[in-house]
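The other protein chains are all here in position, but one chain of the complex has been omitted.
What follows is chain A.
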């Protein structure tokens, strides 16, 4: 039972707080011999699987480590280009770890603003007047819950689909925000939240919510 992350977005759509509480790391490490039966290609700053999905390695997974050493973007730990390294039969057999790459803070900023825009579109398209906007986005691996306050701040929580009590958690996060961010003389409105007490209390609240969550298989 887990709460994956918390995002707080301000009135203008900018991300002001982000916390990764639990990241389900589904990495797969396998040993390969030449030739590699996966097709890899460069994408942004990473080397990504383009074709050849098998055994837990999905399309879109990035190369995370080669022979145990973490790769640095498109280069191995020693500075060699990953694709060149893997194209040379002399380097085999090689053990490669694939997995979903962690989002960089820039990407998180962009995604938060995108969600802000979708939220606005959603509430305008709604046939009802005074729509509350997108409250929940459900997929088969996670649920994204969103709560917009009267002042336009959005609190988003990504959690396991079986986790209950997220509504209460969103209200609690709102309370914590109004206590430790708004009553802090050193916090300016709409700016990134950098308050120790806010972090501490938020983590406590997440732990309480996780423990009280529903009991499902594999918790």
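In this section, a residue touches a chain if its C-beta (ideal position, glycine included) is under 8 Å from a C-beta of that chain, and two chains touch if they have at least 3 such contacts; residues count from 1.
The rule is short, and it goes like this: contacts and distances are computed from a predicted model.
Novice: Looking at what's absent rather than what's present, what does UniProt name the missing chain, "Trafficking protein particle complex subunit 5", "U3 small nucleolar RNA-associated protein 4 homolog isoform X2", "DNA polymerase delta subunit 3" or "AP complex subunit beta"?
Specialist: For the chain missing from the view, the UniProt record says "Trafficking protein particle complex subunit 5".
Novice: Based on the whole complex, identify which of A:37, A:78, A:140 or A:196 touches the chain you can't see.
Specialist: Among A:37, A:78, A:140 or A:196, only A:196 touches the chain that is not shown.
Novice: Taking the full complex into account, what residues of chain A touch the chain not shown?
Specialist: On the side of chain A, residues 179-180, 182-187, 194-198 touch the unshown chain.
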